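Dropping the structure in here first, questions after.
A single protein chain has been omitted; all remaining protein chains appear in their positions.
Per-chain residue numbering starts at 1, and chain names A and B are given in the order in which the chains are listed.
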Amino acid sequence: MRMGGQKARLVAQQGEPVSAYNPDDNPFHVSGLTVAYHNKPVLWNVSYTAPKGQLTAIIGPNGAGKSTFLKAALGLIPRLSGETQVFGQPVKTALNKIAYVPQRSAVDWDFPATALDVVLMGLYGKVGWFRWPGKSHRQKAKKALQAVGMEAFANRQIGQLSGGQQQRVFLARSLAQDAEVYLMDEPFSGVDAATEKAIVEVLRQLVEADKTVLVVHHDLETVNDYYSNILMLNGQYIASGPVETAFTAQNLQKAYGGRLASTQLEGLKAKSC
Amino acid sequence: MQEFLSAILLSSGYNTALVCIGAAILGAASGAIGVFILLRKRSLVSDAVSHATLPGVVLAFILGEILWGYGRSLPFILAGAAFSSMLGVMAVDAIKTHTRLTEDTAIGTVLSTFFALGMVLLTIVQSMSIAGQAGLEGFLLGATSGMLFSEAVTIAVASMIVGIAIVLRMKEFTLLCFDENFAASSGYNVKWLDRSLLILLVSVVVIGLKTVGLVLIVALAIIPPVAARFWTERVPVLVGISATIGALGSYIGAAISSTAPSLPTGGIIVLILFFLFLVSLLLSPVRGVLAAYIRHRRFQKIVHTRQGLLTIANGQPILEPLTRKLMIKNSYMCGDGRVTDYGFSVAQKMARDQELWNRFKELDPEAAHSLQDWSLRPIEEVLPYDVVSELETGLKPHTV
Partner (left out) sequence: MEIFLQYDLPSILLGTFAALACGLLGNFLVLRRQALMGDTISHVVLPGIVVGFLVSHNTSSLPMMLGAGAAAVVSVMLIELIRRLGNIESGAAMGVVFTTMFALGVVLLEQTGAAGVHLDVEHALYGNLESALWLEATSLNDLLDWHKLMLLPDEVKQLFVVTLLILIVIVVFYKEFKLTSFDPLLATTLGFSPKIMSLLLIVMVAVAAVAAFTAVGSILVIAMFICPAATARMLTDKLSTQLFISGVVSLLSGVGGYILAAFGPLWLGYDFSVSAAGMIAVTAGALQVLAMLFAPRYGILTRRWQQKHSALAN
C-alpha cells in the first residue's frame, strides 16, 4: 500500500486498525463519493464496499440520493469527488463487469424495438464494434427472456408490454450481459405481483452464482424477506451490513427522521427481531 | 463611421430614424414575448411560426394582384402571413397531440413543408411576370433600406400595440409559465392563455418580416431572452432585460444597415444580438460562466478539504489527487503523505463538526435539507448558539 507510513501512524494514534483492504477481492468499492447539483451536495462523502456474492438493498427516504449514488458511482453523471473501483480497477475500464438496470422511466418506450431487440442490446458489448449479432447471440437473448418468463413476448414492441413486463425485459437484458456486479434502480417500482416474484427469483439465482447485486429498494416491509444486506443512505452514508445488524430501528430513525411514522417503525422493529 | 453615427443619433433623415425606432420597438416586443416562449420551453416553435408565413405572404400577393392589380400592400401581405403561420402553429399542436410524433418532429415537418409550399407558389408568381415581385424577396432576409414611410409607421405602431398587450397580460403569462396547474385552479383559462401567447408571437414575427426577414426573425424571439436569463432569476426583470437587449440589438442593427444598404438588416441585427448574448454568457456576475466557474471552484475546494479532513479523522488513506493537493497546501499533510499534528487536530475538529451536522439532520431532516450550508461551513457559523449547544449535549463527550 502506498500510504504504509501514514497507516502505521494512524493505528498508533487511534488504537484501532484500518480495515484490511484487498482491492482485488472487492467487486464494488466506492470511496468519498460526493455529488452536487447547483453547488449543493445531494450526496455527501459516501464510502462503501459491497459484500461479494450478496444481495444488498440500498434504502433511504425520497431524495436520499440512492439513484444518484448508483449513477455517480458508475460515472454516468458528473461527481464532485470520489472514486469507484471494480475488482481493484477504476470503474471506467471495468464497465464490462457491471450490468446496470436503469429506472423504467429512463427510456423512450415508443422506440421501434421488440423485447428480443432490447435483450440483444445487452449482448452488444460481446458482439463488438461493426459486427451484427448472430444466431448464438439470439439464442442467448431468448434464454434470458425465458429466465424471466417473457419468451412468449419476444417479438412484441416494448411499448405494448405492461409495466411489469417491461421491467422483466430489462432484467433479462442484464442477465444476458453476464456481468459480475448488478446494479438495479428500483426494479420493483410499479410492478405486479407476478413480476415481483419473478424478479426475486432471478435475484436469488444471481446470488447463487456468486454475483454481487445492489438494488435500490423502496418498500421497507420486504427488506427482511428479500435481502441479506443493506446500505442505508440519507444524502450521506448512514449504515451498512447484514440485515440483522444494520436494519435497526435506530438506523432507520437516523435515515428517515420524522418521515417514518413511529407505528411503522415499531412494526419494522418487531419484524427484525 | 460618420454615417453610422448620424444614423444611430437619429439625424440621418426622417425615414431612417423612423425605421430604427420601429425596429427598436419591434425588438423590445419580441424580446418580451420570447421570455415566455423560452420559459415554456417552446423556443423553436417560433421557427415553425416564421417559416410558415411564406405561403401566406405569396398567396396574399397573388390575391392582391388578382383583386386589385396591386399585390404589394403591406397590411394585406402581413394578414396573409399571420393567417398561414397560425395554421402552422395549429398543425404543430395537432401533430403533437394526435400522433405519436414528438414536438421537434412536428415543428420540422411544418416549417419545411409550409416553406416549400411557399417556394412552389413563389415560382408561380415568377411565371405570372408581374412587375414588383422582386419586393417579395425582401421578406426572406429583411430590407429596411427601401422601406416606404407608411410601412415604417405601420411596423412601429403595430409593434407598440403588441408590446402594450404583452405588458397588460404579463401577470397571467408569468403564472402560466411558473405553474400551469395553479393557473388553471385559480380560474384562468390556461388553453386560451397559451393560445394568446402564441398569437402575440405570431404577431411579432409577422410584423418583423419586413425588417428582419422570415429566416432570421426567430432570433429576435430566442436570443434576447436566453441572454437575459444570465442576469436574473425574476420574471418581470427578465422581461425587462430581454426587451432591452432586443431593442438595443435591433436599433443598432437597423442603423448600421441603413448606412450600408447591401448588408441585409436581419443578418446584422442577429450578429449584434449574438454579441450581447456572448457578453451575458461570459461576464454576467449572476449566472455568467466566469462567475459560475469561480463559485464552483470555491465550492469544490470546500468539499474536498472537508472530505480530506474527515478521511484523516477516520484513519483512511486519501487517494484523490485534488484532495491531497489541498491537504498539503494547508499543511495538514506533508508532501510525502504523512499527516501533520496540526492536520490531526483540525481533522478532529472537523469530525466533531460533521457529527453535530449529522445529529442536526437526524433531528430535523427538512431543515437540514433546505439549508444551503449544511455540512459545508462550521456549524457554529450557521446555526444559533443555543441550537448548537443543545446538539452537543446529545453527543458523547468530546475526547481528543
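Operating definition for what follows: contacts are C-beta pairs under 8 Å (C-beta built on N, C-alpha and C of every residue); 3 or more make two chains touch, one makes a residue touch a chain.
Bear in mind the structure is a predicted one, so any value in this text is a computation, not a measurement.
Taking the full complex into account, find the residue in B:81, B:147, B:162 or B:218 that is in contact with the omitted chain.
B:218
Thinking of the whole complex, not just what is shown, which of A:108, A:221 or A:244 touches the missing chain?
Candidates A:108, A:221 or A:244; residue touching the omitted chain: A:108.
Among the options B:67, B:116 or B:367, which residue touches the chain absent from this view?
Of the candidates B:67, B:116 or B:367, B:116 is in touch with the missing chain.
Out of A:30, A:43 or A:74, which touches the unshown chain?
A:74
What is the set of chain B residues that contact the non-displayed chain in the whole complex?
Residue positions of chain B that touch the missing chain: 38, 41-44, 46-47, 95, 98-102, 104-105, 107-109, 111-113, 115-120, 122-124, 127, 137, 140-141, 215-216, 218-219, 222-223, 225-226, 229-230, 262-264, 266-271, 273-274, 277, 281, 287, 289, 292.
Which residue numbers on chain A touch the omitted chain?
74, 76, 95-96, 98-100, 102, 106-108, 111-114, 117-118, 121-122, 124-125, 127, 129-133, 157, 159, 173, 177
Note that only the chains that are shown with their structure count from here on.
So how far apart, in whole Å, are chain A and chain B when each is placed at the average of its C-alpha atoms?
So the centre of chain A lies 39 Å away from the centre of chain B.
Show me the residue ranges of chain A that touch chain B in the complex, using the header's touch definition.
Residue positions touching the partner: 1-3, 5-7, 9-11, 13-14, 16, 18, 31-32, 34, 36, 39-41, 44-45, 47, 61, 63, 80-83, 110, 234-236, 253-254, 256-259.
Where on chain B is chain A touching in the complex?
Answer in residue numbers: 100, 295-296, 299-300, 303-304, 306-307, 310-311, 315-320, 322-323, 336-339, 344, 358, 361-366, 369, 372, 374-376.
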